[in-house]
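What you see is the complex with one protein chain gone and the rest in place.
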Amino acid sequence: MLMIDCPWCGARAELEFRHCGEAHLLRPADPATLSDAQWADYLAFRDNARGWARERWRHVHGCGRFFNALRHTQTDRFAATYKPGQAWPEPPA
Amino acid sequence: MSGFSAFRLLREALRGQSGWEPQWRAPAQPQAEYDVVIVGGGGHGLATAYYLAKEHRVGRIAVLEKGWIGGGNTGRNTTIIRSNYLFPESAALYDHAVQLWEGLSQELNYNVMFSPRGVLMLAHNVHDEQSFRRHVHANRLAGVDNEWLDAEACRAFCPPLDIHQQRYPVLGGALQRRGGVARHDAVAWGYARAASALGVDIIQNCEVTGITRGVDGGVTGLSTSRGEVRTRKVGVVAAGSTSLVMAMAGVRMPLESFPLQALVSEPVKPVFPCVVMSNTVHAYISQSDKGELVIGAGTDQYPSYSQAGGVQILSHTLEAICELFPMFRRMRMLRSWGGIVDTTTDRSPIIGLTPVPGLYVNCGWGTGGFKATPGSGHVFAATIARGEPHPIAAPFSLDRFVTGRLIDEAAAAAVAH
Amino acid sequence: MVEIREMPPFACTLLQASAAVAATLGPAVPAPLTATEEMLWLGPEEWLLLGEPGVPQGPASLVDVSDRYRGLALHGPGAATLLNEGCPLDLADAAFPPGSCTRTVFGKAEVILWRPSAAEWRLLVARSFSPYLLALLHEAQADLTPG
Partner (left out) sequence: MTRLATGGRIDRTRPLRFSFDGRDYTGFAGDTLASALLANGVHLVGRSFKYHRPRGILSAGVEEPNALVEIDRGVGRREPNARATMVPLVEGLVARSQNRWPSLRFDLAALAGLGSAVLGAGFYYKTFLGPGRDAWHKRWEPLIRRMAGLGRAPEAADPDRYGNRYAHAEVLVVGAGPAGIAAALEAAAAGGRVILCDEQAEFGGSLLAEPRAWPQLAADMAALSANPAVTLLPRTTAFSYGLQNFVALAQVLEQPNDLRERLWQVRAQRVVLATGALERPIPFSGNDRPGVMLADAARHYAQRWGVLPGRNVAAVVAHDTGYAATFALQDAGAVIAAVLEMREAAPAALLAEAARRGVRVLANHGVVGTRGGLRISGLLAAPRGADGAPDAARATPIACDLLLMAGGWTPSVHLFSQARGMLRWDAALDAFLPGEAREAVTCVGACAGEGLAPGLPVTQMAAGSARAPKAFIDQQNDVTTRDIALAVREGFRSIEHVKRYTTNGMATDQGKTSNMLGLALVAGELGRSVPEVGLTTFRAPYTPTSFGAFAGRHRGLQFDPVRAAPLHDWAVQQGAVFEPVGQWQRARYFPHAGEEMRAAVDRECLAVRESVGIFDASTLGKIEVVGPDAALFLERCYVNAWQKLGIGRCRYGLLLREDGFIYDDGVVGRLAADRFHVTTTTGGAARVLHMLEDYRQTEFPELHVWLTSTTEHWGVIALQGPRARDVLAPLVAGLDWADFPHMAVAECRVAGIAARLFRVSFSGELGFEVNVPASQAPAVWQALMQAGAAHGITPYGTEAMHVLRAEKGFIIVGQETDGTVTPDDAGLTWLVGKAKPDFIGKRSLTRPEMLRADRRQLVGLRPHDGRNLPDEGAQLIATATSREAEGHVTSAYRSASLGHPIALGLLAGGRARLGDTVFATSLNGAPMALEVVAPCFLDPKGDRLRG
């Protein structure tokens, strides 16, 4: 059971959160201009990196806010959590 | 390869077991060049190599495994085998596998303990019933056995089942009698032994670190932790690590890798005759030949390569098992573990060509790869040998995510949609 | 021991607005993760107003949710221990001092946990989840006293 640091509420048990996929997949402003391949890239293709990954969480049973996190997908350690719109921090060395 | 048999066992017993030799050749280093290199020494990878050698007479084949063969998802699943999938394309693929399972021990001269004891999928509400009946109709049409049982018939087929549980009583179930279980380790070792005997090099502790490509962009070789290997055909069968290997060739995949946990109980005398699965109550269970209850759960909610998950996932699973089988509350969990399952958005696999000439991929099996092992290896071998998708594999192309021709088994199976 | 009481129905309104607009409604806006007898902080730009709401001076969402919630009041020294039957939060005074308020979970239900005073705890839960919550609390209450 992870302990996740909500940017608003502080550290809370994973039971209060929902993982919401990879972060910084900005929805294209005008999807109509995208090719099928570009649109598929947004819809389905993912980094799925083993290492530091930028992902989205929501404190669904807490303050209800979506936020981003930098987590290592091998050790499951969080380097940082940050509010939407904030630039993502550099992963630790 | 010296054949296995009861007679051979007796003969060796009298000679102090001195006559047994390694079940597969384990060269320390890969050769400089191969016709085909398979990346990933799990069940699917070893099966692919076996059929390449056996049915397509491909000369020099290597299987490169970064750890020990069968150490990935092959050794971590709950060994369930079935083909009662909804869409005809899926039914064809998984039933092709079941048909191969039915003769696999004899084909490999290795007892993989295929046990068609029946897979029963439980319905707890009207929605479940509609969904499973649709499966039964679709399966029958596609020539796959599946039948609808009412609640009482479910209990008769699986006596420990409590159909009158308070919260989600059982309304009935869809039974595939040809479904069942097999011994997972034996599948990896059986294919390894047979492939090795046909000349396939199986190299363990050999991790692929790079894919080299020629001027035309096609594959020319692999760099590994044990040196460079030249080849023009690479089959990537690396399950949870597929995205990492394909990234070496600049290919992005529609995959996310999640921990999938499973557990076994302490061993008890035979009490559970078949396999039972429940979407609504969210758990699945069978009993191994050693007597352990083998129980599977859902995935953890976040991607991870740690092969470990949260204890709350196990609680969620065992709540469900104890509801379906109240007498198991006093059974004890002996061991739990996790694998890394690569899931696609439509919960169907990807078998076929990639944008890089000579690079083939077989992945995306998510939580359901073990059941397809022989069929997956068979059709992937044909695809690699011929350079074009085998008819059964064709619908499971990588570009379906661009055209939108998805095969959404999760949606259709009404998995909490 | 812990006493569990069902609170009488109460009028409440879910307010969503900027903190500045929220302040124009009259009652003092509680700091994050705290609550007053008039206003419970649930999230940034989200509060539960108890009683009849004022009129906001600026863009805001005011929605009557009086019949959405049922309230349970827990009283007694073992309340925090009882709550930890189903709630993963650290409820020691240091971590959850009197005046604290947050949404969290109890078993399979989402709840608003509010601690108006040291010995007084309140659980606000969606009406259809209250039977489940009560049943769990009562069974756990029975097990608090050593067997």
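Order of writing sets the labels: A, B and C. Residues in every chain begin at 1.
Note that a residue touches a chain if its C-beta (ideal position, glycine included) is under 8 Å from a C-beta of that chain, and two chains touch if they have at least 3 such contacts.
All values reported here derive from a predicted model rather than from experimental measurement.
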Check your understanding: So which of B:34, B:50, B:85 or B:189 would be touching the chain we can't see?
Key -> B:189
Review point. If the hidden chain were put back, which of B:59, B:103 or B:355 would touch it?
Key: B:103
**Study point:** Chain not shown, touching residues in chain C
**Key:** 9, 14, 16-17, 45, 59-68, 81, 84-90, 92, 95, 107-109, 126-129, 131-132, 135-136, 139-140, 142-143, 146-147
Point to revise | Contacts of chain A with the absent chain, listed as residue ranges | key: 1-3, 13, 18, 20, 27, 30-32, 34, 36, 39, 42-43, 56, 58, 60, 64-66, 75-77, 84-85
Check your understanding: Hey, which chain B residues sit against the chain that's not shown?
Key -> 4-6, 8-10, 13-14, 17, 20-24, 26, 67-68, 70-71, 75, 88, 102-103, 105-106, 109-111, 113-117, 124-127, 130-138, 140-143, 147-148, 160, 162, 165-168, 180, 183, 185-186, 189-190, 204, 265-272, 287, 289-291, 306, 310-311, 314-315, 317-319, 321-323, 326-337, 345, 402-406, 408, 410-412, 414, 417
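Definition applied: only the chains that are shown with their structure count from here on.
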Review point. Using mean CA coordinates as chain centres, what's the chain B-chain C distance in Å?
Key: 47
Revision key, fill the gap. Per the C-alpha centroid definition, the whole-Å distance linking chain A and chain B comes out as 30
Exercise for review: Mind pulling the residue numbers of chain A that touch at least two other chains?
Suggested key: 1, 15
Point to revise | Residues of chain A that touch chain C when the two form their complex | key: 1, 8-10, 12-13, 15-16, 59, 61-65
Study note, to complete from the structure: chain A partner, complex, touching residues on chain C are 32-33, 42-44, 46, 88-89, 102-105, 110
**Study point:** Complex contact set, residues of chain A against chain B
**Key:** 1-2, 14-15, 18-19, 21-22, 36-37, 40-41, 43-50, 53, 55, 71, 73-76
